[in-house]
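Removed from the display is one protein chain of the complex; every other protein chain stays in position.
This part shows subunit A:
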Amino acid sequence: MNQSMLRQERTAGLMFALPFCVSLFVFFVYALVRTVLFSFQTYDLFSTPEWVGVANYIALLTDPLFALALKHSLAFAVVVTTLQTGLALLLALAANQKIKGRGAFRTIFYFPSILSSAAMTLIFLWLFQRQGLINQGLGWLSAHGGLIVTGGLLFFALQTLQFLWKRRKYTWMRWGDPFNGLVSFAVTVVVMVIMAGYGIGVRALEQPVAITWLNTREVWGPLPRTIWAIVAMNIFTTVPTLMLLYLAGLQSIPESLYEAARIEGASRWQQLRHVTWPRLMPVSFTVVTLGIIGTLQMFDQVALLGDAAPLESKVTLAYFTYHNAFPPGGSPRIGMASAAALVLATLTLILVLIQRAVGVSETTND
């Protein structure tokens, strides 16, 4: 290839990339640089910015609302990422079979993730009202608590009985054998239905469950109850989709690997630990990275709560930034907002990097 052709290709490449580059530079690079500058200034969007050095960062450190926001964001990211990854993996492991009709399930499982966060959030806010379905469901659960516990115990008893019976007859059976499990489950369900018919294990509630989920200052563990409601909603929308990712990952593992492991006498757990898990690392990596990035920027759900929850119970880093830039009825504190935004950006990068480091060492171990 001669010089002029090379030059032509370079020009063409630059021209092709130009529109996107302009947008990337104006709305990302320039914006990022300006955020860094703003974080060392005081600015209210109208007057001229004033240089104040690290004063904004010091103000952040002493702002109790920022501490809350940071804590909520971190806890939210860790809780949601862990729960959604774990649940998706468990469901996928339980469901790992080649099946017919997977397309239909895929369509259904994708459904929540295409809806707008506004519509989803409103539906969930409705569920979490004081008279909402969540509380009504909890009421039903607590009324049938006796029945459910009995059912669980009965299932374990039946399964163990079958297990012991087989062992006595010198027939091989794992405790968790699916066929016997299905038998125990069927018997349990029949017994539970009969019990419910006679009203055994069912008690009448004196008053309906009325937990205030949203407009409350109550804190459960690392997060306010309000944000726990958002956790539930996030998991609800993500787990089915992530489960499909895991299912695809599981089915790409060649059966011969498991056969080899079995020949060497590996137990189920050992197969999971040494064959399945390392092979799933790429999928897990994607799932966790997406989880961290997505959860740290969680904003829409908080904003859509509107006035229905006190600021202290719903604030996250992303919301703290927005709230400082456009405070309702106050003057914008762009310096504070920018400093907080940079903390958010750094946090995201650090978490992703940590995750990557841990992920890489996992794969090299095996």
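Simple rule for what comes next: contacts are C-beta pairs under 8 Å (C-beta built on N, C-alpha and C of every residue); 3 or more make two chains touch, one makes a residue touch a chain; residues count from 1.
Heads up, the rule we're going with is that contacts and distances are computed from a predicted model.
Visitor: What protein name does the UniProt record of the undisplayed chain give, "HypC/HybG/HupF family hydrogenase formation chaperone", "Carbohydrate ABC transporter permease", "Malonate decarboxylase alpha subunit" or "Glycine betaine/carnitine transport binding protein GbuC"?
Guide: Missing chain, per its UniProt entry: "Carbohydrate ABC transporter permease".
Visitor: Tell me which of A:D63, A:D177 or A:E312 is the one touching the absent chain.
Guide: A:D177
Visitor: Among A:A67, A:A119 or A:L161, exactly one should touch the missing chain; which is it?
Guide: A:A119
Visitor: Among A:A75, A:M192, A:A229 or A:L245, which one is in touch with the chain left out?
Guide: A:L245
Visitor: By the contact definition given up top, give the residues of subunit A that touch the hidden chain.
Guide: Touch with the absent chain occurs at residues 6, 8-14, 16-21, 23-24, 26-32, 34-35, 38, 45, 91, 94-97, 99, 105-119, 122-123, 125-127, 129, 131-133, 136, 171-172, 177-179, 181-182, 208, 236, 239-241, 243, 245, 262-263, 265, 267, 286, 290, 293-294, 296-297, 299-300, 303-304, 306-308, 317-318, 321-322, 325-326, 334, 337-338, 341-342, 344-345, 348-349, 352.
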